[in-house]
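Presenting subunit A:
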Amino acid sequence: MIDGLSFLLIGAGGFFYLAGSIGLLRLPDLYSRLHALTKADNLGLGLLVTGSALQLPEPLIVFKLLLIWLAVLAASAASAHLIARHARRQEARP
Partner candidate 1 sequence: MLTAHWLYGLTGCLIVALGLRAALLQTSLLRRVVAVNVMGTGVFLVLIAVAYRGPEMPPDPVPHALVLTGIVVAVSATALALALARRLNAEHADE
Partner candidate 2 sequence: MSATSLLVFDGLLLVSMVSLAWAALASTDERRSVILFMAFGLVVALAWARLLAPDVALAEAAIGAGLAGALLLTAGREQRQPTPVHGAAGVHKRHDAPLGSALRWAVTSMSAALGGTLAWALAHAFSRGPQDGLAQAVSANLPDSGVSNPVTAVLLNFRAYDTLLELAVLLAAVLGILALGRERPGYAASGPVFDGLVRWLVPVLILTAGYLLWVGAHAPGGAFQAGATLAAAGVVLRLAGRRCIGLPQGTTLRILMSAGVGMFLLIGLALLGFGRPFLGYPAAWAGVLILVIESAAMVAIAVTLVLAFLGGRPQPIRVDALGRAPALPPVAAPSGRTREAMPRAESATAEALERCNEEKVRC
């Protein structure tokens, strides 16, 4: 039962990663690509972490995985902001 739930969650996470990658390839604009990729990848990672957490023996490792997810969340949000801001400035410059 736990294995089945794990499988579903990790599969869903993989599906979100795939959606993000398709967004990266198909969307027209830098900003929309950034938006799709950041949101989809963060959610995908969260689902992956939850699915893996069900398989792990100790709660301490689950806690570490959650910390990693939070760190990735913050870092990817900041990177997306920086990339978008740089692109904005490149446009504004004549």
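The definition used in the following text is that a residue touches a chain if its C-beta (ideal position, glycine included) is under 8 Å from a C-beta of that chain, and two chains touch if they have at least 3 such contacts; residues count from 1.
Selection rule, in plain terms: all candidates are chains of the complex that A comes from, given by their letters.
Predicted model only: the values in this text are computed from it and were never measured.
This complex places one of the candidates 1 or 2 in contact with subunit A: number 2. By the touch criterion given at the top, residues 71, 74-75, 77-78, 81-82, 85, 89, 92 of subunit A touch candidate 2 in their complex.
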